[in-house]
Each structure stands twice: as structure tokens, then as C-alpha cells.
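Omission of a single protein chain aside, the complex is shown with its protein chains in their original locations.
Order of writing sets the chain letters: A, B and C. Residues in each chain are counted from 1.
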């Protein structure tokens, strides 16, 4: 049932109807809307009931194990939410003068400082709204840097074949051509392939470390040297930072610029797709180009925001208003609760959970990089099962898991490993839960071999059975126009 | 899975662990606990996940139609909750001096005044914690009144056979003997039976009007006169006030004392069993005996609480601290949003919904009082079905309804009608929902007649199937001791 | 109107179905003579925005930034954010009493877990699903003890060290049933009841109430008291603070037959006095005498674990005039919150909260008694709350303290004649060193 089905003409929710006069007589008649907006007119109770029931149809961290690789689905502390929803923060208009905003600005300043420390870089800008926008800020700074140095021909960004889609997409948005390099069978970057790719057109290299294969790139120092020698800069995709918090710092690995995914590493949370925050860390040479605003401290110790005026070489603004402040507040709250020592413990237990699962699952599934130590996540490949007579794909196994009350791992990413699962348990999950997960995956392996139709038609116990994606794209029913969806 | 299954020795939730020193060395060793409390030691995430998932196993107003007769399951405005949870209210210690508490006291004063107006009585005390406690306060006042008038022999309270269980139970707690009187076939109280019951031992009569049969007691004036003539007082059980808000006032019907169920009529909400508030309304002659505290206004206009000192004839305190203030705040918020006119509209639409359902269900089920106008609720009797060859009881039909996503009406109450359903839709429900409810009940009637095993084994789609109450009482497993519940 | 979904068309259709021409006709059975006069005190309705403006103003009027050092039965503890975020989920918040078990497993299992936790804390075998609050819980325990007493005595002994308001509630509840609540005095030097004093009391009694810690924060000689009562065939009712139970021996261990208390410290805000949470636990033997709802674990027709209300024959809706109590609506949501609180802090956390609170109170006592003329009122151990003697009447002192932002404590003279200079202070885990210093400075200044 759609919310529109609860709607009736004339129905209205009086408690949400402002009482004042609504005199629109000064608006010219030809500007006045006469068509319906189509917004539903339902009772407040029916709205609450509808969305409460809808929400129950989701799997979420608060209800299920959710080992989605590359996404760091860890516990989202309710304390962070409460702290971020304090009226003093929520009710502040972004145009409020700094003199009346020292509370929030002090939080943002502290966060900048802490993040800079964590990434081992010179400065941090909190401006970007998500990881991908952080990447955009990063490549824009790389571009500005080269231009400032008179290098107008550096128009290539190198990315490994295992890179997340946002990396090449961002390179394109930044006006760069993407050059893809290969991964060796052991999961490290193929240095020959890198050598080949590097040239005087190289603007930079974007990588994730640990990589999206869940492996620590052992040649990182060599890679950094090579790129720097070739005149390029190194971009660090911080999506996997959880694995190395307090253990290794991107700055110390040789990276020049990076983004954090605060909604992953600092658990702000995911919200069914967002919002996030993609704060960027910068080495000293990139600081002039940082996206604005930056929080700065005046001589008298008070905080204020710096914009284009104070930072003429900035790549500019990422959003019309300062940043996803509510997300930053949650990240700050989380970081303060976790603390210095806690950061290392996070990395350690995330890696421990991942290696434990890997070890236990080896018996049932093929590990993509069996001889490597996994970091916070690892890859299984189900190619054998998919190519067997059973023809059970990673998708089938993923769907079947849902019936057992487990969210599936990321499937079919990275693209470089066929029929893969990228499994990231995070440090939040107890051993009992991991053991249950192993049991479920073992059972499904059994089913797949003995009765493949079971996984192939899964799921059975969810609000819907398997959905028809092809029909979705063909009919492209993107908005409700009053028609029920006919079967068949 | 129980919360205790998520527990492990040594596990702890550091975010909720105060950091200070815990030095108990001054406590004598023989007083120090060495045994385990058995509280679980689970991670914060597992606790949140556990109770989030548990909650999903409930039907509730926010998820389902819940036409529980006598319970007034109407929409619980989220705005009332937000208003009551403001930190200024929540953080106040009850011993805070009145001078620092004018905000909350002004709310409580206003609420006293509004409730007194609504019930048409002289004063209101907000002290009682729930309806039953309001009843207790009422009978205690009746007792004090008679004693103050030298009538020490009035030790009987009269209640109709359809009365709610709390009425006779309260009479007993108040030291009274309960005398039961009959209801006529038309649902009104049998005046002959009343005459017979009345005597110089009569302390009072407790009734609900509309009665628990959902009928307006037409003889109320006569009844009141008879009781008063006999020297008794009239107690009004306010559980059904929703039906007559702004239409009839208990005081004007001749009642001397009453309780409100703020958690019903004013939607504060039910909370899975409570808390409630059972504020009492009093006629002038009972005011001296009112339970304390009462909110009073000083000469200078400021508010304060009156206790035994100012009110020496009080029946005393109902609770150690003033009242269920959080519930009172929600009732106040609700009342302010609804407003004067809204109160009448509530009564009207509650009665409309009830009569509409009654009319539509007549075709499928036997109406207990077919010739009477229903008020906010009405009774069906399923005796015919239960006594038919199908042997489908009201309980079976109730359980089957759950499968259709409808909470069952109150069943087997009032006791005076066999195999009954007491159906109270409330004003919050839209016609569409009522129509669906009719369709479901019609379907189940069909099932019951054509395939009685279906309702008799229902429900099928809930977290559990029908539960074994007999075994529950026999084994009396009231606390978890680490044993799983064995099947069989 | 707010919260009414009907359109005019709906109303017309419904009236047509019913066969009347107006809503008014539906009220035709109500005699004209008793129709209500228009309400005078209920103002026009507000929308939610207006309501929130009004309520924010009223709430803000009470935000004076006072630092709370008063306990006296209500304690300011930290409440984890998750407690009320989860407890106010619609499925808990807007459900009724779990009468339809299959559609109420959430509430029912939560109660079962709560019962287990309370039984664990009190060291008893069974606990109910809540009573209104600590005072009525004590009153109900007294009535229960009288019901259960073999010798059918109607006399119950209640030390003066029991919370004065609890004693008042007990009086309100018991008088009508001819239950005599008799006070036992305390030793003015110690602030506790001398167990030997019991020997001086003659005649039968149904029960003895033992507060632990008592209203002064002092630890009673609970085991000795209990033993003496048991020797005389009386039941023992423990009146306890659940927070204290994480560090003190449990009533079950020192011989209580019934344990009652106020659950407010377990995640319930001080909320100006309520809603709170009445706790009651007892032995299996006495469970059928216990008032209030009980949940049992059982199985469904497939043999799967499930939860349901049980022993309902004790309750008013079945037993009516013969019920164990008239209680119906209880404190469900507060019970849910307390369960989540106890699960979140866990065994170790509760001990730590209690321990830090106790230590903070000790530190406060040390700082305050360092001030000239301030000394402990009683000798002997206390838990997380202590009675001090000031050099002058406490009432004026607390007023002056409040002006300095300190809610300084409970003035014992309000309840105990002779203790006009007595002040009962408490510092929970929420208090910092700076808070303690601020109190000491303020007190020094106002004395």
C-alpha cells in the first residue's frame, strides 16, 4: 500500500496546519498554481503507521548483521544521534554570525584537528558532503596544484582495476582521463603496469589501502615514490580506513590528499543511502587549494569560517552552505567516545573479525586471495558454484542469506573478481554472530549443492520474493500515477 | 533469543561505564554482595538490536488497527511525546522548590482546571497513577465523607454486573462489600435490582456511562436520585469518557466523584501496559478529602503544591512523589491541540465510527443489543458460532484476525455477555480501515463456517503460533535460569 | 479537527449506512436535560507548532541549571540515549497491555526479561511486571504479607527509617482494610533501627519492613532484623533501591520474603516525580499472593518458545472483588526502559554506576564535613546518600544554596522533628569534581 492510497480529498492533518492568515492575493494570477501537487492527504496516524510499517521492511544494523564489504556497517551509537540532535545545533541558521556560533565552530575545529592527526596530513577540510565529493575535491586540488605549477598537460589519473566506481567517475568529472592499471595475482598492484601508465601526463594515482580486495598494498612506499618521481600526486580513498586506524596514517604512507568516509569509519550512520561526509585531508602543498569553508582560529582564540576571500586559491565550494554539519557532529561524538586508544582497538578487532570469518569460511567457499592476510574485509569467489551444474550464482546465495536473517555481503564488487562476495564484518559484531554467519553460509553451500533450486528462488520469507529488475528498467515506473502494478 | 543469550562474562559496554573511582571500601564486608545479579553483559549494539527486533513483534497503534473495547486505542500524537520529553520537564527533581518550578506547575494547574471543566465537577486532583488508583481514591473519599458525617455503617458499594473488574476490586481494597445489580435485556440498569440493593449500608454506586456494553445509561438521572436519596454517593468510572466529551458531563449527570483514564481519553499513550494517569474529579462536598498533592495558586499568582498540612482531611497520598507527571504532560499537550471544539468532534466521530461498524457487521455477527444506539463501542456475541457444530469461539476468531493484520477487539469482557467482542474503533481510524475490518470479519465468518479448523488453529503468520496458557501456569517459568524451553 | 481523518463525504456515507441523517441523531439516547453546557476552561485548539512554542516556554521556565544533590528516593543517573530512543518506538509506545499474546511477543518477552533481572537483583525467585512506584509497591507488599501471614495478624511494623512518603502511601492504602501500620523508632545516634528494639515489641505481627539502605542512606542491620521477624512468624518485606543491589547483599540472601522498591534509578528520568516504576519480587511460594501482572515462558502449538500472561486469576479482571489488588494499568513503558537500561549497563556497569555514585557521595561528605560546624548526623556506613548535621536549620541553608545553583539536599526537619539541622545529601555518578567543589564552596559561603 502506498501513502497515496491513504489519501482522500478534503482530508487534512489539522495539527500540522499553521493557523495564520494565508493571503496570496499579491501574487499575479498567472503565477498561481492551479494544478494539483499530488501530495497525499492522509491522517497523521496513517502517515505514522505507514512509515513505521515500511521501515520494518528494511534490514539495518539495528536489526540484522550487515557485513557489506567496503561499507563498514558498524554500530551507530544512539548517543551520537542524541548529541547531534541537540536543539542548539539543529536550530542554528547557517548565516548566524560567528560570534553567536562558537559552540558549533569549536566542535568543527576540534574535528578538523583530530582528523588531520588521524590521517597524518597537514590540514583537513570538512566541506565535502560524501566520499565521492571528497574525491572530487581531491582531484580538483590535484588539478589546481599542477596548474599552479604550470603543468597544464597532466590530464591522466591512474586507478587500479579493483578501484571503486567513484574513482574513475570522479576523475572524469575532474576533467581527467582514467588510466587503469592491473593487480597481480597476489592482489598487490602490478608495478610494471604502473610504470607503463606513468608519464608526464600523469596527474595522480588514486588508490584505496587496504585495497577493495581487503588486502594491504605492500608496495605502497614504492608506488608512492614512483608516482611522485613521475611528478604525480597520490590520492588516498579513505573508504577502508577502519582497518588501519591508528596503525598506519595515509600521510605517512606518502599520500598527498585523501577523503574520509565519516559515515563509514565514524559511523554517522548510513541512513539508507546517506547523508555522509567526505572530509578531505591534505598535505602541506595542497593546503592553498582546499575547498572552503575551513574553520580557523582568530588571534583572540575565537573560531570563524574562512571563505574565498581568505583563501583565494581555493578550488571553491562543494555545497552552497558549509557542510553536512549534522553528520560531522555525529562523527565528532563518535570519535570522542572512542578516543585515541579506541581507534586502534577498532582497527584490531575489525581485522580480527575479518580474519576469523575468512578462516572459518575457507572450508566452504573459495577465498580469492588465500595466501594473503586479510585486513578488515576479504573476498570469496563463488565462481565454482556458478559454473557447476548447479549454476548457483553469488546473487542466489546472497538472496538466500536474507531468509536466514543475515544481510548479504557486497556482491559482484570489486569487478576484478568474478562472482565475488566482499565480506566486512566490522568490529561491532560479537563472535557468536560471526559463528552464526558461518553456519548459515555453510548451510547454503549445502543447499546449493544438494538442492540448487532453493537458493535460486530465494528469498522466501521477506516482504517480497525476488524482484524483476528487467521489468523495472523496461517499464520505468518511477512515479505513482494511481495505477496498481499489474501482475504478469 | 533472550537478552541473556547475548551475554558473556567479561563483556561490557564501556560507553555506559562511568569513569570515576568506585571505592566501596567503607561498606562492611558482610553487606557487600558477592553473588551475581544475573544482569546480562551484552554489547550496546546487541542490546539495541535485540529490543528493536523484539519491539517489531508487537502490534501497536503505530502499526495496526487496534479496536480494543474499553481501551480507547486512538492515535498517540508524536507531538505530545516531544513536548513531554523536553529536558526542562524531564530533568526536574521532584524536590525542586516551587519557585524554580513555575513552568511545570502552571501546566498542571491548567490541566486541573481543564479537566474540572470537562467533567463538570468542582475540582480535580491529578495524584492517582492510573484508573484503578483513581477508583481507589474515589472510594476512599466516599468512605471519608461518610465517616465525616458520622455514617460508619455504610460499607457497601453497588456495581452493575457489567462493571469492569477494577470496580469491585477497588471496593474491596476500600474496605467495602460489593453488591452486584443486574442489567436489563435492553442494557440499562435494572432499577428494581437497584432498589433492592440500596439501603442504609449503601456507601455508593460505581458505574461507567456509557456502560461497558457501549450503551448510554438512559436512566442515569433516576439512578442518581435513587442513590442520593438512599444517602449514597455516585462514582463515575471515566474509562468511556471518549464517547461523551463535551456532550455530557459526569457532574451534570449527578456524579459526585470520578476518575479519568488520561491514557485512554487523552491518548498519553498505553505503553504496552502503562503508565497511565487516573486523575479524579470531585463535587464540592468531596473536595476536603481529595488526595494530595493539589496544585494551588498563591495570592501572588504563583503556583505551589498543597499537601497534608494545607489539607488535613485528605485521604492522603497515592504515590510517594506527586504524580505521573510525564503522563499528565502528554494529556495536557493533547488537550491543548484538540481544544474545546475538538473534544466534541472526538466524541462525535468515535460514536460515528462505532455505529458504522456495528451497522456493517450486523450482517455477519450477532449484535448483543441490536435495538440500542451504540456509543463509542459495541458488543457482538459469537455464541451462535461457538455453540454451532463448528465450535469456533470468540477466541478463535480473535486469533485469526491477527493473521489479517488487525488486532482483535476485547474478547470475553464484559462478563455478562457470552463469547463477546467489545469493539471500539475510536475516532482516529479512517473509513477505509473500518471497511477493511468489516471485510476481514466477514471472511473469517465464512472460514469459520466452511472450514472451522482454520480459525481454530490460528494464528499462522505471527512470531509464534497459539501459545499454551495451561502449560504456562503449570510450569510457571517466570524467570530465565539458563534453560531453553523444551518442546513437548 | 486534529487526529480525525473523516472527510465530509466519509461522514455522509457512514451516516447513510447507519440510516441516520446527522451525527447528532447518534446521541439521541442521551436525555436532553443532562446535555453539557459549553466548556469554559478549555481553550481553542492549537496546532503542533503553537503547542511546542508554549511547551518550550514552560519547560524553559524551569531550566535554572541547578546542580542536583538531592536524592531522597529519586536519583539523577545518566540515562543512555538508546534507552528512550528504543522504548519510545511506536511498537512499544503505542501498544496496549499484552492480552493477545501472539501479537504482543515484544512486550511479553521484555517483561519476562525484566522479571528475570529484578529477581536477579533482589535475589528472589519471581518478580512481577511492575506496580505504580516504590510507595504503592510497599503498600501492596504490606497487604500481601497480611494476606499471606499464617497467624492472620493485621499488624505490620514499619521503621521510621522507611521513606516518610512511602509510609504515608502505605497508610492511605491500608487503613480501609484494617491493616495496622505501626511505626518503630530508630536509634538517634545511628539512624537505624536497633534489632534489639524489636524484642520490646509485644504481640503478633504479620510483617516487618526493612529498608536497605534506609531513608537516611544508612545500612540497617538487615539480617538480624529479618531473623528476628522470621523467628516470630512474621514475613520480611525488604524496601530497597535497585541501584544499591548491585553492591549490597540481596534481600533474598538476608531473608526477605517480599522485596519492593523504586525502579526510577534504572533509566527513568526524574520527571518531576513520575512516571516511575514500582518493583516487587517474592518467592515461588508466595507468588500466587502477589499483585500485578506476571509473564511466563511457554511454548506454542509447534513447541516453539513464546511468552504469555499467567496466573491472571490473581487479577481484577478475573477475580474481581477477590483480586489481590485492583491494579490494571501498570508502568509498562518505564518497565521497558528499565529493562533496556539494565541490559545496556549490564552487571558490571550497574556495579560501576553504584560504586561511582557512592564514591562521589563519600567525596562530597568529606568536602562538606571539612566545613566548620558540618558533621555526619549518624555514625555508620551509608550507601550513596548521607545525612549531615548543619550548624543551623537546613531550610534556610537550602534556600540560599538554590540561589547559588545548588539543589542542596533534603531537609530532614520536614519529616523528623529534632532533625531540623539535618540535611540529606546525595551525589550520583553524574557529578564531577567541579560539581562537588561548587557545592562545598556554596555551602561554605552560605553558612
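Assume a residue touches a chain if its C-beta (ideal position, glycine included) is under 8 Å from a C-beta of that chain, and two chains touch if they have at least 3 such contacts.
Remember, predicted model here, so these are calculated numbers, not experimental data.
The undisplayed chain touches these shown chains across the complete complex, A, B, C.
Touching the chain that is not shown, out of A:154, A:201 or A:263: A:263 (per the contact rule at the top). Across A:92, A:122, A:285 or A:366, the residue that sits in touch with the chain not pictured is A:92.
Along chain B, the points of touch with the absent chain fall at residues 8-11, 13-19, 42-46, 48, 52, 77-79, 81-83. Chain C meets the missing chain through residues 48-49, 52-53, 78, 80-81, 85-86, 88-90, 429-430, 432.
The definition used in the following text is that only the chains that are shown with their structure count from here on.
Centroid to centroid, with C-alpha atoms defining each point, chain B and chain C lie 20 Å apart. Looking at chain C, one finds that residues 1-6, 10, 45-48, 80, 82, 86, 90-91 touch two or more other chains.
For chain B, the set of residues that touch two or more other chains comprises 11, 15, 44, 48, 52, 56, 61-64, 75, 77, 79, 337, 428-430.
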